[in-house]
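What you see is the complex with one protein chain gone and the rest in place.
Read from first to last, the chains carry the letters A, B and C; within each, the first residue is number 1.
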Amino acid sequence: ACGSKPAENTAGGDANKDFKACMVSDSGGFDDKSFNQTSYEGFQAAVKAKGLTPVKAESKSDNDYPTNMTAMVAAKCNVIVAVGFKLEDATDKAAKANPSIKFAIVDSAPATPIENVKPLSFNTAQASFQAGYLAAGMSKSGKVGTFGGLKIPPVTIFMDGFAEGVRYYNKQKSKNVQVLGWDDAKQAGLFAGGFEDKAKGQNTAQNLITQGADIIFPVAGPSGLGGLQAAKASNGKVNAIWVDTDGCVSAAEYCSVLISSVKKGMDVAVQDAITSVVDNKFDNKQFIGTLENGGTSLAPFHEFDSKVPAELKTELDTIKADLIAGKITLESKAQPKAS
Amino acid sequence: MSIDTTTEPAQVPAEPQPAKPGRRPLPGWAVQSLVSLSAIVLALLVGAILIIIGDDQVKTAVGYFGAAPMDTFSAAFSAVGDSYQALASGALGGITPITESLTQATPLICGGLAVSLAFRTGLFNIGAQGQLIIGAILAAWVGFAWHLPPGIHLVVAILAGLIGGALWGGVVGLLKARTGAHEVIVTIMLNYVAVYLLQWLLTTTTFKRPGREDPISPIVDANAQYPQFGSTRLHVGFLLALVAAGFVWWLLNRSTVGFELRAVGANADASRTAGMSVGRAYFVAMLVAGALAGLAGTQQVLGTDLPLTDGVAASVGFDAITVALLGRGTPLGTVLAGLLFGALNAGGLQMQLQTQTPLTLTTVLQAVIVLFVAAPALVRSIFRFLPKERGIGAVLAKGWNG
Amino acid sequence: MSSTEIDSRAQDPAPAPAVIEAPAERTRRLRVGGLMVVFALIGLGLAIGTKGGKATFQLVSGDLQHNLVGIPAQPVALLLGAFGLVAAVAYVMRRVPTKYAGWLAAVLGVSFLGAFLCWAAAGKTFPLANQFQGTLNFATPLILGALAGVLCERAGVINIAIEGQFLVGAFTAAVVSSTTGSGAAALIAAAVSGVLMAALLAVFSIKYLVNQVVLGVVLVVFATGITGYLFDQFLQEDAANLNTPDVLSAMKIPLLGDIPFFGPILFEQTVLVYLTYIAVAVVTFVLFQTRWGLRVRAVGEHPKAADTVGIRVKRIRYSAVLWAGVLAGLGGAFFTVGYAGSFNKGMTAGNGFIALAALIMGRWNPIGAMVAALFFGFATQLQSQLQIIQTPIPGELLLMAPYLATVIAVAGLVGRVRAPKADGEPYVTE
C-alpha cells in the first residue's frame, strides 16, 4: 500500500471550530445498537453539519457518570448531551452548577424543569402501535411475539404499544391475533434478563416461534439481535420488526427478515438540540418525539415493500393520522409525560 | 496525599519466607518494587502496541508508508505519547484527578478486602459482586426511605449495607460449612440472583423514584451521605476503606478469630485437629467478607451521588478479585492495588476524553500488569538486570481443595 | 492354625461392611431425604392446586397444532406427586438398598418435574420438544467449556479462564467467518485462538508458576479487554466486512434423525453440536481408557509420582491445557458462527463461569459436567418457556430460578466435591 500522502483535509465546514459539542454515554456504550448508538449518530451529524469540535465520553459503569460529566464541564463544552435516564442526576447537578453550559438529556426529564437542560423523550408507543398493527396484519399464524431485555419502561413502552396495536387490529378486523411474550394489562411477559447475551436472545425468540409466533418484535439491544438471527434461521417462515433504529441500516445483515422498524428519532432530536445551541435558539422545553413531529416513526419496509399489502399500508397511514389527531389514545403508562 | 502509582505494588510485603542467608544486595521489598515497576513498564509497552494498531492516524500513515515512512512513526509516537500523557494527567495531574483516583479506588479497596479475607481462609469468593449489590440495596433503602437525624442516619445506613453484604456472604459460608457446597459455584450463582433481585426491586414502588417509571431509586437523604472533602467527589468512605483495611490487618494478625481463619486457610485438617471449627471459620470469613463487600456497596450509594440502579455495582465485585490477587491477599497490598486500579480507571477516562482511546484499553492494561506482576520470572527474563527475588510470591489459594 | 493362615489374614484387614450406618452417611441421607420430601410436598401441593382440564404437550417442534398429547392435568399431577412422595419417604426411611437409593432421587426428580409441568401447562400447550431443544442450545457451549475445564484440571491446571477463551473464540470465529466465508475456517480459527489463550494459561502457570486462580481471573479480564478493544477499533468501524459471519447450517443425520422425539432434537443440528457429542465421548474415553489419559490424570493427582515413573509432567500438562483450548475455543465459536451470528462486546455474558460451575458440580468428570450443563440449560429454557405460557410465578423469580436451582442442587444433592489432588499446584523440579 504505497499511496501518496493525502493533502491536509481542511475542506470540511469548521465554521464553529471553537464550539465544543460533547456527549456522554451511559454504561451501554456507544456501540449498544440502541439508544446510545442512535444518539451518537445524531451527535455526529450535528458536528459535521455545523463544523463543531466533538468530545465524547463513554461510561464503562455507573461510577463513571459524575466523572465524565465533570470532565466535560472542565473541557469547556458548550453543549453536553447525556444519554439515558441513569445520567439524570449527574446532568442535573452539573447543569445547576454551570448555568452557562447547555445540556440535553435523552430519555429522561428532570422532575422540575431546569433552565439549561433540554429533556428529549420519545413516545415510541405510538410507532410501536403501528408496528403491532402491521405485525398482526402480516401474521399468517395469528400469533406474534415480543420479548424485552429487562422489564424497564424504555423497553416496555415498545411492548405496550405493540400489544395495543395488535388489539386494535383485532378490534378493527374482528380477528384474534395473539401477542405472545407481553401482557400489557398485567405488565408481565418474556425477558432475556439482560442486553448482552445474544445467544440467549435468540433462544428466547425461538421459544416464541415454537409457540407459533411468526413475527418477532425483540426489544433487547444486542441480545435482541439474537431474535433477528432466529427469524433469519427460520428460512422465511418468521420475520421481525426491529426497534430504535432502522434495522436495515444498523443491522443490515438481517434486512431480509425485517418487515420494518420502530424508529426512535434520537438522532434527529439530538442533532436538533445541538444545532439549537449553536444557533442560539436553545430552550429547555421538553421535546417529546411523536409520530407527529417525526420523533418516532415506522421505518420503510425495504425488502418487504412489495409484500406488505397496499391496503395495510393505507390502514397504517390512517392509524398514524388518528394517533396524531388523538382519535386513538394509548394506555401505556410508560409514555413520557409532558412536564 | 500524593501517590506515585507506578511504585505502589512495590511495597506489598512478602509472605514469610524461609530465611535463607546469602549474598543479597537488595532487600526483598526493593527487589519486588523493581519487578512491579518493570511489570508496569511492560504492560504500558503492550498497551502502546494496541494504541498504535488502533490509531486512525497511524492507519492512514501506514497506507502511504512507502511515500513518507517517518509519518507512520511520528504518528505512532504521538498517539502513544498523547494517550499516556492523558492517562497520567487523568490519574495524578492535580487535586481533582487525584481525588478522582481515590474515589474510584474506594470501593475497589473494600471489595478487594472482601476477596482477600476469604482467600486467607482458603475460600475463593467470586461473590463480592452479589454481596456488594445486596449491601447497596439495603443501604440505599435506609438512606432514602428512612429519615433520621444527621450522623445517625449515615451510621444506620452503613450498618444496613454491612448487614446486607454479610447476609449474602454468610449464606455461602453456611452452605459450605453445612453441606460442603463449593463456594465457587454458590457465589457465581448468588451474583446472578442478586442482580435479578435488584432489577425486580427497582420495579417496585418501594424503590422507584416518586414520579418516575424508570428503574432508578431516589438519591439518599443528605443525612445519609458520606461527607465529601471540599468540592471534590472524594468522601469519607475512602477513610472507611482504609479503616477497613486496618481492621482486616488487625483481624488477621492480631486477633484470635483471624488466627483461626488463617490456620483454616492454610491447613484445614490441622486446624480441626487443634480444636478449631472449620465450618465456623468458613462462616465467619464469608460473613465478614460479605460485610466488607457490603461496605463497598454503601460507598456506591451513599458516597458518590449515585442512586440505586441495576448498574450500581458496576464491575467492582469482579475488579475486586483482580485487586485482591494483585495485592497478594494482604490488606496493605490490597489497598495499594486498589489505588493503582483506581488511578488507572480515572486516568483511562481522561485518556478516552483527550485521545478517544477506548476504555477497553484500560482493561487490557490492568490485566497485563497483574499478569506480569504475578510472573516475576518472566519479567526477569526480559529485564536481565533485575536481581533475583527470593522465593516466589505468596501463593494465595492453592487449589479447589483449599 | 498355621502362621501362613494368619499371614494371609494380615494381608487383608479390609473390614466387613457395617450393619450400622456411618454418621456422615446418615447426615447426608437426612439432608438429601429432607430436601426430597420438601420437593415431594411442593409437587403434591402443586398437584392439588392444578386446574382442571387438559395439559397439552407438543412432542415435535414445529407447528403447534400437531404432534400434541393431551393428558388430564390434575389426575396425572396427583399421581406423580404421590409417586414422588413415596420415593422420597422410601429414601428417608432407607427402604431401598443403598445401591439403588440414587434411583429414588431420580424418580422423585422426574415426578416432581412432571407434576410441575402438569400444573404449569394445565389448559395450555407446553412445547416439550422445544424444551429439550432449548436445553441443548443453552448447554452446548457450557458442555464444551466444562470439558475444557475437565481436561485442564485433571492435569492439575485450574482453568478459571474459560470465559476468556469463549470470548476470544467467539471473536475469532466471527471475524474469520466474515472474511473467508468458510464455516470450517471459522471453527479452526476459533480452536486455534482457544489454544493461544490456553497457551498463555499454560506458559504462565506451568513455566512461570503463576498462581492459577490469579491467572484465570486475569486472563478473563485480558480477553474482555482485548476483544473489546479490537471490536471498538476495527469491528465497529467495518462491521460489514469483519462482523457478518455466516451461521453454520443444521445437518440432519440420516436414520438417527428419524428417531421419534429425540431424533430431531439431537440429530438435526450444526456440526458444532455434533462436535460437542463427539467431544464428550472422546474426552471420556481418552481420559479413562488411553495412555495419555492415564498420564493426564496421574499428573493431576500426584505429579511427583508420575515423574518418578518417567513421565514428563510438564509436557503432559502442556498438552492437556492446549487440547482443552481447542474445546474452549469451539465453545466460544458457538456464540457467533455456531448460533447467534455477529460478535458483540461481552456477548458470552458469564457463560464461561457457568461452565466452571458445571465442571465443579460434575465433579471433574466429563459426563458429570455434561449432566450439570444440561441441568442448567434445562432450567434456563424452562424459565423462558414458562414466561411465555404465563404461570402465576412472577417473571422476576423465574429469571433467578436456574441459579437458585443450581445452589439447591449443589447444597442438597452434590455436597462436598473433591478436585484432583494436585489441581492448581505447579510442579517444580530441581
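Following the convention adopted for this analysis, contacts are C-beta pairs under 8 Å (C-beta built on N, C-alpha and C of every residue); 3 or more make two chains touch, one makes a residue touch a chain.
Methods note: contacts and distances are computed from a predicted model.
Asks: The chain that is not shown, which UniProt protein name from "NADH-quinone oxidoreductase subunit I", "Ornithine carbamoyltransferase", "Oxaloacetate decarboxylase, beta subunit" or "ABC transporter ATP-binding protein" does it carry?
Replies: Its UniProt record gives the name "ABC transporter ATP-binding protein".
Asks: Could you run through the displayed chains and say which ones the absent chain touches?
Replies: For the complete complex, the undisplayed chain touches B, C.
Asks: Among C:A298, C:A340 or C:A358, which one is in touch with the chain left out?
Replies: C:A298
Asks: Tell me which residue among B:A48, B:A88 or B:M276 touches the hidden chain in the full complex.
Replies: Considering all chains, including the one not shown, the answer is B:M276.
Asks: What subunit B residues would touch the chain not displayed?
Replies: Its contact residues with the unshown chain are 15-16, 18-22, 253-259, 262-263, 266-267, 269-277.
Asks: Could you please point out the subunit C residues that touch the chain left off the display?
Replies: So the residues of subunit C touching the missing chain come out as 1-3, 6-18, 20-25, 98, 289-292, 294-295, 297-298, 301-302, 304-312, 421, 429-430.
Heads up, the rule we're going with is that only the chains that are shown with their structure count from here on.
Asks: Work out the mean Cα position per chain and let me know which chain is farthest from subunit C.
Replies: Farthest from subunit C by mean C-alpha position: A.
Asks: With chain centres taken as the means of their Cα atoms, state the distance from subunit A to subunit C in Å.
Replies: Once rounded, the distance between the two centres reads 37 Å.
Asks: Mind pulling the residue numbers of subunit A that touch at least two other chains?
Replies: 151, 193
Asks: What are the residue numbers in subunit C that touch two or more other chains?
Replies: Each of 231-232, 345, 394, 396, 399 in subunit C touches at least two other chains.
Asks: Can you list the subunit B residues touching subunit C in their complex?
Replies: Its residues touching subunit C are 50, 53-54, 124, 126, 175, 178-182, 184-186, 188-190, 192-193, 196-197, 199-200, 203, 318, 321-322, 325, 358, 360-368, 370-371, 374-375, 377-378, 392-393, 395-401.
Asks: Within their complex, state which residues of subunit B touch subunit A.
Replies: Against subunit A, subunit B makes touches at 60, 62-68, 71, 96, 100, 103-104, 107, 196, 199, 202-203, 211-216, 219, 233, 300, 304-307, 309-312, 314-316, 345-346, 349-350, 352-353, 356, 358-359.
Asks: Report the residues of subunit C in contact with subunit A in the complex, numbered from low to high.
Replies: The contact residues of subunit C facing subunit A are 58, 61, 63-64, 125, 127, 130, 133-134, 137-138, 141, 231-232, 236, 240, 244, 247, 334-335, 339-342, 344-349, 351, 380-381, 384-385, 387-390, 394-396, 399.
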